[in-house]
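Shown below is the structure under consideration.
Omission of a single protein chain aside, the complex is shown with its protein chains in their original locations.
Should a chain be cited, it is by its letter among A and B, assigned in written order, with residues numbered from 1 in that chain.
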Amino acid sequence: MENNWTQGLGQRKLIEKIFLSAVFASTALALVPLVLVLGYIFIKGAPALNFNFFTQLPAPVNEPGGGMGNAIIGTFIIVALSCLVGLPIGIFGGIWLALYGQGKRGFIIRYAADVLSSIPSIVIGIFAYVLIVATMKRFSAMAGGFALGIIMIPTITRTTEELVKMVPRSLYEAGLALGIPKWKVSLKIVLRTAWAGIFTGIMLSVARIMGETAPLLFTAFNSMYWNFRIDEPMASMTVQIYNYAISPFADWNAKAWAGSLVLVMLVLGTTVFVKKFSQRVYYG
Amino acid sequence: MRLSRFKRITGDDWFSAITFSFAASIPLLLFLLICLLIIKSSLGFKTFGFGFIVSSSWDPLNDVYGALPFIYGTIISSLIALAIAVPLGLGCAIFLAEVTQSKVKEQVATMIDMLAAIPSVVYGLWGIFVLSPFLGGPSLLVGGVILSIMILPTITAISREVFQAVPHSLRESALALGATKWETFKLAVFGPALSGLVGAIILGLGRALGETMAVTMVIGNRANISPSLFAPAYTLASVIANEFAEATSEVNLSVLVELGLILLVITVIVNGAARFFVWKTTGHKA
Partner (left out) sequence: MFKKISVLLLGLSLLAGLASAAVINGAGATFPYPIYMKWNTVFAEQTGIKINYQGIGSGGGIRQFSAGITDFGGSDAPMTDKEIAKAGGDILHIPTVMGAVAVVYNLPGVRNLNLDADTLADIFLGKITNWQGVNSSLPNMPIKVCYRSDGSGTTSIFTGYLAKVSLDWASKVGAGKAVAWPTGIGGKGNSGVAGSVKNIEGAIGYVELSYAITNNLAAANLKNKAGVYTTPSLASTSAAASGALSAKAMKKLIAAGDFRLDLNNAPGENSYPIVGLTWLLVHKNQKDSGKGANLVAYLKWALTDGQKYPADLLYAPLPKDIASKVLEQVETIKI
């Protein structure tokens, strides 16, 4: 920067212009795929959406009609099962970490949660297969729910811990000063205060696992019937979309787009809505 | 005074014990997962040993297996993804963090988050019918490009956080000295942010390594190592997704679990390194 002040200024401003153009251009370029993907989903998926799509079972190959009704319900059931696994461990685990987790035990547990969150979902699927499918000797919705529940745990734990910690100490101590036992203060006062944020974390987690496919491929497997038994294979939107997408039948391909449209609306709707109404922005 | 106080178990004790048992189940589950994977893959390990990692044959007919083509496919597709997503992602992050006058900043941030929310299988569907034909058919390149779209939000979001963690005073000093936006960035922001940016990039890499569905649907699913980016390839996650439910023998199943174990080790190490770098800069975890 030891050059002539006025002479260098033009050059420096030019470089700044190039810099800013590059920044704007890369931002615009990054948004192009979003437009393309969402655009195609709407254009190709909307025509195939009708009442039958939501209420009927898959039709045999090349026969018109049929739908993804069982897959849509299946997704909700499997997600409910994962919440049964993921929420208690995540919420109560997070509470413990916030209140008692300052020492070595807390460190180990947090570290384990971090490692768990790095594991690809398909490897979690292998875990569920070996633990549940192979021992029960059948594919089941339970195994799928278990796998997705484990995927939920790290996020819910971290969210709960951070939010419980954010509750002002004064609130906690006021409760104790009134003679309320520690555990009642934690559950009724602290948790209730932190609940809005925790609920946000839960909804984001649910939105994420709704879109998971790989772990379900060999746990919940798939089904062409209405199934409510959790110890049997169950259809899910993601696996069904996958099967329809790689098939050569145009009718099924159209249903894959339609299914994607429904799934994307569910997932995006939840994510965007939840993020707008929360104070913090969550990453991953 | 309750002299029996030491014998009574209070509600608080129950509370901390119960919540502890939930919390402790996390490392227990992790331990169980690793143990089961090791046990299930031991047959494959006993049969092929460490040579498994450098062998390139994949022949279910004769039960001869090697991991190298999948390691190759995984790494190269991830590198392609980084090559595309890092410049774009950093550019977006700079836009969101440093360009202060834009009114559409939050909308752009929301749109980038939307990219992250789209499920992998939907990207795969789009890949099969739009991206793959555009790029000349299923190949390593298509796999890399689709991965880049998927890891872009991660890189953008973390980099944005990293930039925002750089103290404003540094920027203000540069601006006070008459620096342009570029110079401010180069001198006051980039340096302090660098290790965090490295973390963001490595985190993106970690995500790319484990991505399964979208890649499986466009990469061609062929276990070979070819210098051409337009040749079909195979990744660790893809072969597990394709072949796990259909493994034809005990050895086959065992080597697939072994591949899962290799994938686990790689992603855990990569993610661990990433978190370290991000933590150094921002003071909190990614």
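FYI, a residue touches a chain if its C-beta (ideal position, glycine included) is under 8 Å from a C-beta of that chain, and two chains touch if they have at least 3 such contacts.
Everything numeric here is computed off the predicted structure, so don't read it as measured data.
Asker: I'm checking contacts with the chain that's been left out. Which of A:K137, A:R169 or A:K276 qualifies?
Answerer: That would be A:K137, which touches the missing chain.
Asker: Going by the contact rule already stated, which one of A:F76, A:F107 or A:F277 would touch the omitted chain in the full complex?
Answerer: Considering all chains, including the one not shown, the answer is A:F76.
Asker: Which listed residue, A:L49, A:L84 or A:L187, touches the chain dropped from view?
Answerer: Only one of A:L49, A:L84 or A:L187 touches the chain omitted from view, namely A:L84.
Asker: So which of A:L9, A:V61 or A:A196 would be touching the chain we can't see?
Answerer: Residue touching the absent chain, from the options given: A:V61.
Asker: Name every residue on chain A in touch with the hidden partner chain.
Answerer: Considering the whole complex, chain A reaches the absent chain at 59-62, 76-77, 80-81, 83-84, 87, 133-134, 137-139, 199, 202, 221-225, 227-230, 232-233, 243, 246-250.
Asker: Write the list of chain B residues that the hidden chain touches.
Answerer: Missing-chain contacts on chain B: residues 57-62, 128-129, 132-133, 137-138, 220-222, 232, 234, 242-243, 245-249, 253.
By definition in this document, only the chains that are shown with their structure count from here on.
Asker: Please work out the Cα centroid separation of chain A and chain B, and write it as a whole number of Å.
Answerer: 15
Asker: Which bits of chain A are touching chain B when the two form their complex?
Answerer: Residues in contact with chain B: 12-13, 15-16, 18-20, 22-27, 29-31, 33-34, 36-38, 40-41, 44, 88-89, 92-97, 99-101, 105, 108-109, 111-127, 129-131, 150, 153, 157-158, 181-184, 186-187, 207-208, 210-214, 217-218, 221, 238, 241-242, 245-246, 253, 256-257, 260, 263-264, 267-268, 271-272, 275, 281, 283-284.
Asker: Using the touch definition up top, name the residues of chain B that touch chain A in the complex.
Answerer: Result: residues 10-12, 14-16, 18-20, 22-27, 29-30, 32-33, 36-37, 40, 87-92, 94-95, 98-99, 108-126, 128-130, 149, 152, 154, 156-158, 161, 180-183, 185, 206, 209-213, 217, 237, 240-241, 244-245, 256-257, 260-261, 263-264, 267-268, 270-272, 275, 285-286 of chain B touch chain A.
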